[in-house]
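Removed: one protein chain of the complex. Kept in place: all other protein chains.
Lettered A, B and C in written order, each chain numbered from 1.
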Amino acid sequence: MGFAKENDLVLLIARDRKRFIIRLTSGGELHTHRGCVKHDDLIGQPLGRELTSHLGYPFLVLEPSTHDLIKEIKRTTQIVYPKDIGYMLLKLNVRPGSQVVEGGTGSGGLTLALAQSVMPTGHVYSYEVRPDVLALARKNLEGLGLDCYVDLKQRDIEEGFDETDADALFLDVRTPWQYLAQARQALKGGGFFGSIVPTTNQVVHLIEALPQHGFADIEVEELLLRPYKVVPGRLRPMDRMVAHTGYLIFARKIDAPDASQWFAPRRGRSRARRRSEESKQNGSG
Amino acid sequence: MGFAKENDLVLLIARDRKRFIIRLTSGGELHTHRGCVKHDDLIGQPLGRELTSHLGYPFLVLEPSTHDLIKEIKRTTQIVYPKDIGYMLLKLNVRPGSQVVEGGTGSGGLTLALAQSVMPTGHVYSYEVRPDVLALARKNLEGLGLDCYVDLKQRDIEEGFDETDADALFLDVRTPWQYLAQARQALKGGGFFGSIVPTTNQVVHLIEALPQHGFADIEVEELLLRPYKVVPGRLRPMDRMVAHTGYLIFARKIDAPDASQWFAPRRGRSRARRRSEESKQNGSG
Amino acid sequence: MGFAKENDLVLLIARDRKRFIIRLTSGGELHTHRGCVKHDDLIGQPLGRELTSHLGYPFLVLEPSTHDLIKEIKRTTQIVYPKDIGYMLLKLNVRPGSQVVEGGTGSGGLTLALAQSVMPTGHVYSYEVRPDVLALARKNLEGLGLDCYVDLKQRDIEEGFDETDADALFLDVRTPWQYLAQARQALKGGGFFGSIVPTTNQVVHLIEALPQHGFADIEVEELLLRPYKVVPGRLRPMDRMVAHTGYLIFARKIDAPDASQWFAPRRGRSRARRRSEESKQNGSG
Partner (left out) sequence: MGFAKENDLVLLIARDRKRFIIRLTSGGELHTHRGCVKHDDLIGQPLGRELTSHLGYPFLVLEPSTHDLIKEIKRTTQIVYPKDIGYMLLKLNVRPGSQVVEGGTGSGGLTLALAQSVMPTGHVYSYEVRPDVLALARKNLEGLGLDCYVDLKQRDIEEGFDETDADALFLDVRTPWQYLAQARQALKGGGFFGSIVPTTNQVVHLIEALPQHGFADIEVEELLLRPYKVVPGRLRPMDRMVAHTGYLIFARKIDAPDASQWFAPRRGRSRARRRSEESKQNGSG
């Protein structure tokens, strides 16, 4: 452990923080504007050390994290951000052995994180309607050696999913509320549903439709990631940050006469108090 | 799938959003202020449905997520929040098969998430100096059937860790900067380091000490989780939210003459621009 | 200066941070659970000092700020928060001498801040439909000696405002989009319009209606106030914070064939870049 082997993925970081992820092949070379790095100088060598390009420029050699892979994959679509992915994996209960369905493969950023989480015994079934987008996702997953944990299917999810007892299902499409019947059919009883949408209008559509399709325990949340400048004597947040990626919506498939009765506001506070607060909000002032 | 079996963990949600997690045992009973629920009425039955207590009060029966488990375990210490855990798992590259060391078991909330993520082939080694706290964590992990993936050790981590090639190491203690030599020894080359601390003073101590102990690629971040009221016609954030859980600090163990050279500010912006901005910041108004 | 005179407003703070605002009258007394404070012990005495109640309990004696007044007035409605008020005053260009119209007096929190800002030569015209609410606002303003700068009118603003050349107009009502014709008539050319609403649905209604009524340069913003614990050795945000008060909407009354042409996204970025980003957002992942 801690040594790079042929076929491993390796992350190289330059002094200017530029990051390169490569798969080590005997005889391979990485060409950068800072000079060339030979794969053979990495294979069999320890990770976590400095290496010098043929132009004398230093690189840090590391194993990439799932976070690094998500950030660095080739993409033509908006990716789901790691901050959102990490939280969703916990909320959707994605674990080794899980069977997960994804509607909207996109560039495969979430797909690779799902594959990493369910392997080796679980599986991911991911659907994408656009062939070119799916081809890129396939290339990304193959490049990471994760394609054996994922079935990629080119299909309009309006036609439904093939799976029927999925532990979790995630929709990353523009109009998720249009595919809730299909989502319901793909999930097991009590199965976990998740989605991410960028606009409040989409949130409204989705939380309106979810109880109509027998989904309950609905939650809407957003995560803000605030990075800091790493200077001990002048600790402070960065000047700018990503203000918004998307609203996260979570729900559970239930079998009940009226799911909307389980479509309640937040736990942990009494109804009375909630009511009083809401009436205050409504009253102008 | 989608059915509850004996020995399964099950989540019961009442109409007032109160949540109960139980392990199903033949003949068992859950007593609540809303009446009694017999385990035998759940065993062999589908999940995701309504159930009525002997007092006629309805409950929703679901499989609990890792998120639910973290939130509902018994605790005597401050737990790490799911929003932070999910992100850390991606940043520390915790995956099925990972060997992970944790300094500061606490009530075991993070420990259980680590165990869920590395199983079945990986392992977690978690240290805690307080015997009573460790006993609670042990009880929590046993209750979830996760104890086989975790070695719990009662020890002051000042004495060091037993492991030497860990993939990742996480410190959840009050003075993490005092245990960096020990952390370094436990990690493999390039290994992932993480920590969470509540105050800015602790962040300053830690990011000062990290490069001195050969850690690089340091990042400091915080995550804000903003929950929304789930009302389609009146979508808005909740009135109040958790304003702060802790600052997340990430780093990599490296082997270099001077780790602080890799202790740079953020990637993605030119040095020149950074410099100009910082000088502006320094210049007072 | 720095001395309390008869008829002055004074703020008393107890050790437990409880705050009392009183108007000094010769012979007056403040009765608290910590004992009694005689006004005569304050009149003619310096501010910014400690004072002891007849039970020996210490109080800090200070001049109240506008911020204190807003926070401490009696209310039956949701007040506008100081963080929002301060920003709105700058955005709506409220200054000494301004003529300002307010639709929805409520408890008078914003009204008092407006009065403080436009005095002595400016004036505030504030409308409220509920007589009991208006009576409370009147009492609050009279108690602060600000009633001479404010005309309070009991009326449904659907019937319109009496003013015609107001510098600024602010709507704090539940359905502000229903009163834009009236608002337009009350404002001078180029006049400043502002509103605050708690839900995203209301924002959507309002920004849809504004350009239809000849309002342009529209902005939607929200402010988050994050308080910190004041402990030098352990600086950190408070545990909890107010997550949401309302969305602020700003616009200008213009006279143009098509106001929606000035209903553009944010300044400061090229159209091309905006377009490329938006198309990315639309494309699903």
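In this text, a residue touches a chain if its C-beta (ideal position, glycine included) is under 8 Å from a C-beta of that chain, and two chains touch if they have at least 3 such contacts.
It should be emphasised that the depicted structure is a prediction, and the values quoted were computed from it without experimental measurement.
When the missing chain is restored to the complex, the residue among C:N7, C:T175 or C:Q261 that touches it is C:Q261. Within the full complex, the residue among C:T32, C:T66 or C:Q178 touching the omitted chain is C:T66.
Against the chain not displayed here, chain B makes contact via residues 76-79, 104-107, 128, 133, 172-174, 198, 200-201, 203-204, 280-285.
Interface residues of chain C facing the missing partner chain: 1-3, 13, 15-19, 46-50, 60-67, 70, 82-83, 85-93, 95-96, 99, 113, 116-117, 119-121, 165, 167, 188-192, 200, 203-204, 207-208, 216-233, 235-236, 238-239, 247, 252-257, 261-268, 270-271, 277, 281. What chain A contributes to its contact with the hidden chain is residues 198-201, 226-227, 233-244.
Going forward, only the chains that are shown with their structure count from here on.
Superposition angle, chain B onto chain C, using Cα atoms only: 180 degrees, a multiple of 5 between 0 and 180.
Look at the contact of chain A with chain C and you find the same residues on each copy: over half of the numbers used there are shared. Chain centres here are C-alpha means, and the one lying farthest from chain B is C. Chain centres here are Cα means. That of chain A falls 41 Å from that of chain C.
Counting only residues that touch two or more partner chains, chain A has 200, 203-204, 281.
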